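Below is one structure, written out as structure tokens, with a few remarks after it.
Note that one protein chain is taken out, while the other chains of the complex remain in position.
Up next is subunit A:
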Amino acid sequence: MTTHAFGRRAALGLAGGAALAAGIGPASAQERRLVAVMPGPFLPNGARAILERQINARIENLPYVSPTDTAAKLMAPGGTSRYDLMYSTTGFIQAPVLRERAGQELARPLDLSKIPNAAKISPLFQSEITKRGDNTFMLPVVWGYDSVVYDRDRIPENDPLTQSWGLLFDDKYAGRVALRDDPYQSICLTALHLGIRSPETMSQADLNRVTQFLISKKRNFRTIWGSFAEAVNLMSSREVDAIFGWIPMRAALQAQGRNVTNNWPREGLLVFTHSAFIPRESRNVELAHAAINGALSDEFGKQLGEETQYPVTNANVAASFSAEDQARLGYDVEKRGIPLHRYAFPAAMDRWIEAWGRFKAA
């Protein structure tokens, strides 16, 4: 009957459509896929293409929020089997990943024979390799620094303040600067500015001093930004002339034609590495090892630097840039003679959050 024939064709069509929609089929069944959680800027289009070609698999990068969110994702029921590869700030994620005792680790030991590019990690970052006993659990892949990104057309580069965190606090630029709405980074840089050498272990009295100082300077801050786009927009719309900012913000603003640069605060530059690790029950262990190896390759590192200005830990990549580009990208931080302050989770993070709350509520 006509109706039956039509119905069968329609049913076949619907089934085919449903199979396509569900990703069922010979092609997709064979597609290799790596589920990753890493900051988006570490996988821009060009660098992603290189990495996907190297590992012959598609990378599905899930949203990255923060180191604590990464820890929460891992600790959630089933968290160690849901993702194949994760990146996070080394100083923040080490403790939650390793946990208190051997055998409790949420990551699996890396097989370094499958990551030959690990040998290229610069001596500067050897101390950032996370080990317990003979096992290596995390490898630093990307590094970076956070400082003040400022507009050279509005703030003269020869002003001594530009080489200090004081650029954010001095009354000279009141109302033209913005901090980040983040208890850790904002309190850390303020503490460094006030001469506190180890902010993460500072006493409650020092934390109170930092809080009072922030409150006393509250009117100087035009606002506090919460996201990458918000920060870039603040600068590009000339709402402010200087922000506490990240490397890719500088890159994004320069790409817009803005005459911005970052400072090298003499009180101490905030530096970090992002380490890669494989969650304990990852279902794509081979692929994840290949991806870490690829992320440490010369080709990937060079491309990442060109796209986002983020430096990588691979010493070959640093050496491949001209002296001028090394200075522009910050590969020469060691030669600048400024203290480097590495991010670490504060012993009393609860109090830091409350201090930041007091600043905002004041």
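Keep this in mind: a residue touches a chain if its C-beta (ideal position, glycine included) is under 8 Å from a C-beta of that chain, and two chains touch if they have at least 3 such contacts; residues count from 1.
In the analysis below, contacts and distances are computed from a predicted model.
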{"item": "Hidden chain of the complex, named as in its UniProt record, picked from \"Assimilatory nitrate reductase electron transfer subunit\", \"3-methyl-2-oxobutanoate dehydrogenase (2-methylpropanoyl-transferring)\", \"ABC transporter permease\" or \"O-acetylhomoserine aminocarboxypropyltransferase\"", "value": "\"ABC transporter permease\""}
{"item": "Sole contact to the chain not displayed, among A:Gln126, A:Ser216, A:Asn233 or A:Gln256", "value": "A:Asn233"}
{"item": "Residue of A:Pro156, A:Pro339 or A:Gly357 touching the missing chain in the full complex", "value": "A:Gly357"}
{"item": "Where the missing chain touches subunit A, by residue", "value": "65-66, 68-69, 71-72, 75, 95-96, 99-100, 175, 179, 181-184, 218, 221-224, 226, 230, 233, 237-239, 345, 349-350, 353-354, 356-361"}
